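A single protein chain has been omitted; all remaining protein chains appear in their positions.
Note that the chains are named A, B and C in the order they appear, and that numbering of residues resets to 1 at the start of each chain.
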Amino acid sequence: MQDKQCSLKEAVQMISNGSTLTFSGFTIWRRPMAVIFEMIRQGKNNLHLIEVNSGSHSEMLIGAGAVSIWESCWIGHELYGKVPYCLDRKMKSGDITAEDYSHQHILYRMQAGAAGIPYMPTWASRGTDILNPEYDMLGKAGLRDGQNPRIPRQKYAFVSDPFYGEGEMILVPAARPDVCIIHAQQAGEEGTVRVMGQTFSDAQAAKAADKVIVIAEEIVPESYLREEPDRNLLPSYLVDAVVEVPWGAYPTGVYGYYDVDGAFLREFASASKNEASLEAWFGEWVYGVESHEEFLDKLTVSHLMSLKANGYHKYSTRVKRGVK
Amino acid sequence: MQDKQCSLKEAVQMISNGSTLTFSGFTIWRRPMAVIFEMIRQGKNNLHLIEVNSGSHSEMLIGAGAVSIWESCWIGHELYGKVPYCLDRKMKSGDITAEDYSHQHILYRMQAGAAGIPYMPTWASRGTDILNPEYDMLGKAGLRDGQNPRIPRQKYAFVSDPFYGEGEMILVPAARPDVCIIHAQQAGEEGTVRVMGQTFSDAQAAKAADKVIVIAEEIVPESYLREEPDRNLLPSYLVDAVVEVPWGAYPTGVYGYYDVDGAFLREFASASKNEASLEAWFGEWVYGVESHEEFLDKLTVSHLMSLKANGYHKYSTRVKRGVK
Amino acid sequence: MEKALMQREGYAALDEYTSADLLAVAAAREVREEEVVFAGTGLPMLAIMLAQVSGTSCKVIYEAGTIESQSRSLPSSVGDPRCVTGCSIASGLLDVFDQLQRGRIDLAFLGGAEIDQYGNVNTTVIGDYLHPDVRFPGSGGNSDINSLSKRTVFIMLQEKRRFKEQVDYITSPGWRVRHWPSGEWVHRRRAYGQKFAGGPTAVITNMAVYRFDEESGRMYVDTIHPGVAKDMLQENAGFPLDFSRCRGETVPPTYEELDILYQVVDPEGVFLAKKS
Partner (left out) sequence: MEKALMQREGYAALDEYTSADLLAVAAAREVREEEVVFAGTGLPMLAIMLAQVSGTSCKVIYEAGTIESQSRSLPSSVGDPRCVTGCSIASGLLDVFDQLQRGRIDLAFLGGAEIDQYGNVNTTVIGDYLHPDVRFPGSGGNSDINSLSKRTVFIMLQEKRRFKEQVDYITSPGWRVRHWPSGEWVHRRRAYGQKFAGGPTAVITNMAVYRFDEESGRMYVDTIHPGVAKDMLQENAGFPLDFSRCRGETVPPTYEELDILYQVVDPEGVFLAKKS
C-alpha cells in the first residue's frame, strides 16, 4: 500500500497552475480553506474553477488573482456578504471569464463527469437567461474550439425526447476537473473518506475529478471506518493524498466540529470591496502567517472554542449568531 | 398526519391488476416475498414488471400467471437454480413479452424515472445484441404506440455527443412504475425508511414509482430513525403504506436479519421445471397457507433460527451453506 | 381596524411588529397541510418554521441535502448543521434536485434581488449581462426550484429599482419567459410543455402581497400591508400596479405568531430584530 499521507504544503504542490479545480462543501460550509490559503501563499495562478456552488473560498482565490475561469451558479458569503466584490472586479477588468449555470445544471454537469458520460439531460430553468446563447462566455472567449479537454464545445444543447414525447430537453455537458479538494471530518490512513451530516455534492465532485486531495479533521484507523461502511463517502483508491488538518475548514463550518465564523467572513467580505483593503486583509491573514498552525494561534483558543460544535447537537450552542 | 400502517392484505389490495411494478432488493436478497405470496393468493394478473434485476420472486409471480410484461436484465435463483423455467415457458407460450436490457441500462432507466427526466445516456454494452433493433419485443408486440404511458415509444435511441465529440451515445428511456414494493429492515410510523447494508437500487426504484409500499422487519419510532438521518433511504412523504412483517423477505435474505434459504429456493427452482410440480409447490407453500404467520409456523422455529443473522457479522454463522 | 379592536382579537398593531415579521407571517400562511415545501435561506426559513410550529404538518426540504427538517435552532443558511436536526434524510443535492425534477415539491419559498411584472426574478447582475454594473451571487437553486415546483412564493424587499417592468436578466422564470434556443417570448406554460407544474403564485414584500393572473401572466395587488398607502406602493414600483383585484389590507401578525417567531423560531435574532 502506497503512503498517501503528506503535509499541507506537499498536497498543495500537487496542484498545477492552469488546472481545473473543484471543491467539497456548500457555500460557506466545509470548504478546504487551509488549502485555499496555502494555494494563495504558493502563488497558484490561471486556475479554472468549476463548482456546483461557490463561496468565500473562491472569492479569496479570485481576489488573490489565482483564477482565470469561473463556472458555477452562485458565489457569495451567505448572510455575511451579498456581493461577490472580487468576481465583480475581475469580470470588469476582463481577468476572469465567468460562466453561469443554474444549480441543477451544474450539479448534473458534475454528475455526468462522475458517471463518465459527456452530458446529462434536465428540465430545470427553462425560460431563463441562463440558457441565452448570447451569454455563452467561454464561447465568446473563443475557448470552445475543442482544444482544452476540460471545456466542452457548447455551453448547452437542446435535443427532443424520443421516448415520451415530452419535448426539447436541455443537455448540460459533463464537468471534468483535474483535481477535487475535499475537506472531510475523517479519513482512514488508506484514504477512505467519511463525511458526516449533509454530503452536499462532494461525491459527484470527487468522482468527476481525475485526482482527489483530502483534508481531514482527523485521520482515523481504516478498520474503524470500515465497521460502518454505509457512512463513508469515498473508497480509498479514489483518493491520492490525505492530510490531517484540524480546523482546516475554518472560517467555514463543519458539521459536528465547528460553526461558521460569520464575523470573520463579514470582515473579509467588507475588506474585499477594494483592492487596498483586500491586500491588507491578505497581508494579515494569509501572507502574514507561515502555516495553518500559526493562523490558528493568531485566532486564539478562546475564539475557536466559542465555535466548537456541541457533541450532541453537532453545531455550536455557544456561538453568538444574532442580535441577542 | 395520516396513518400509513395497514395489514399485509390491505397493502396488497392497493396494487391494481394491470399495473407496472418494481421491487426492492437484488436477485435473491431483500425481496418483498410476503407481498409476492399474498399477490398470488389475491390472484393479481396482467402485471408489467420493470426491475433493475429480477429473481426468484418474479419467477414465482410469472409461474403463477400474474405477469404479462417483464423488463429486466437478469432472472434466476443465483447458486440455487440457473434456468428461469417459468419465464422460459411463458415466453414460449406467448403469455409474456420479455424485454432484455443490460444491468446498467435498466439501472439508468430507473434513475431517469427517479429524476423525472425521460432518459439517460450511457456507453454501456455497445456491440451487444441487447441493442439489436430486431429484438425490440414490446415494439414487435405493438405496444410502443404511445398509448400506455408506462411504455416508451422506442426501446433505445442513439444520439451524438455534441460536447466532447465522443460519438454516439445510447439513450435509455425512463422507467415509470406505478408501484414500488420495498422490503426494508426498519420503518418509522410516519414512513421514513431505513435500509442497512447494501442499498442495491432501492432508492431509484422507490423514487421512480408513483406509489411506494414498505414492508419492514420492524416498525420503530420516527424519532429513533431521525437521530441518524444519514442512514435512512426514503423520507416519509414518499411512502404510502407501511406494514410490519417479520421474516417478510424469507426465503430471500436480509442484511442483519437472516440469510437466504438456499435449500428452499432450490426446491422451488426444481419444482418450477414443469407446471404440475409447480402447482403442487404453490399448493403447499402459497395457496395452502392463509397468512404469513401460518407460513412461518409451517417453516418451524428451529429452521428459521439456523438462518438468523449474527448480531455482529450481519449474516448467519450457523447456516449450512456448502458441502461441509 | 382600530388598535383596541385588533388587540382584542389577538392581532398586533402596526407599531408592534416589523415588516420582516409581517413578511414571515404572510408567507407562513401560504403553506397548506401535508405540503412538501422547499425553503431558501433567510426569511423563507422563518416562514416555514413558523408554519411548522403553528401546527401545519408540512415537510421542509433544504437545497443542501436535508429533508423533513425539524430544526431546534434556526439555521443561518441551508448548509448549516442546524438543518439536520430531526430530519428524515441527510443526503446531498442530487437527492433533493432529482426529487424536485420528479415533481415532488408543492411549494417553494424563495427570495430575489429584483422582480418584474411577470414574476421573472433576477439575482445575477444589475445592468447588461455582458457589461454588468454590479455582479450578484447568481441563480443558486432559485431558478430550478421555482421552475419545477407547483407553486412559488417570492419573499423580497420592495423598492422602485427592484420592482421593474422588465428585469435585466431572467435568473428565475416567471409567467412570460424566453423560450430557448429561439429566444421567443412565450407563456411559461409553453416553455415548460408537459413539464409545466405551476409557477409563482405570490410575491410578498414589505409593503404588500401580490398574486398573478395566470393567463396574462401579470402581477396584481392582492392585499396591502397595514399602514401602506396605495400611492406609496405605486411609488415603489417601476411599472403600473394593477389594483383591480385588491382585497384590502393584509391580515397583520397575531400575538401568538409573533411569540412563536421571537420565542421559538429566532430567539437569537439571527434574522429578526424586535421592534423597539
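By definition in this document, contacts are C-beta pairs under 8 Å (C-beta built on N, C-alpha and C of every residue); 3 or more make two chains touch, one makes a residue touch a chain.
Keep in mind that this is a model prediction, so the values were computed, not measured.
Note that the absent chain touches A, B when the full complex is taken as a whole. In the complete complex, the residue from B:Q13, B:N46, B:T128 or B:N274 that touches the missing chain is B:T128.
Screening B:H103, B:R153, B:R266 or B:K308 for touch with the missing chain picks out B:H103.
Screening B:T22, B:Q186 or B:S201 against the full complex identifies B:S201 as the residue touching the chain left out. Although one chain is not drawn, its touching partners on chain A can still be listed: residues 1-2, 114-117, 188, 190, 192, 203, 207, 222-223, 225-226, 229-230, 232-238.
In the full complex, chain B touches the hidden chain at residues 25-30, 52-53, 72-76, 78-79, 82-84, 87-88, 91-92, 98, 100-105, 107-108, 111, 122-135, 156, 158, 164-167, 197-204, 253, 255-256, 259-260, 262, 309, 313-315, 317, 320-324.
One rule holds for everything that comes next: only the chains that are shown with their structure count from here on.
Note on chain placement: the centre of chain A and the centre of chain B lie 39 Å apart, centres being C-alpha means. Note: centroid distance chain A to chain C, computed from Cα atoms, is 28 Å. Of all residues in chain C, those that touch two or more other chains are 66, 84, 90-91, 100-101, 148. Residue positions of chain A with contacts to 2 or more other chains are 122-123, 164-166, 197, 199.
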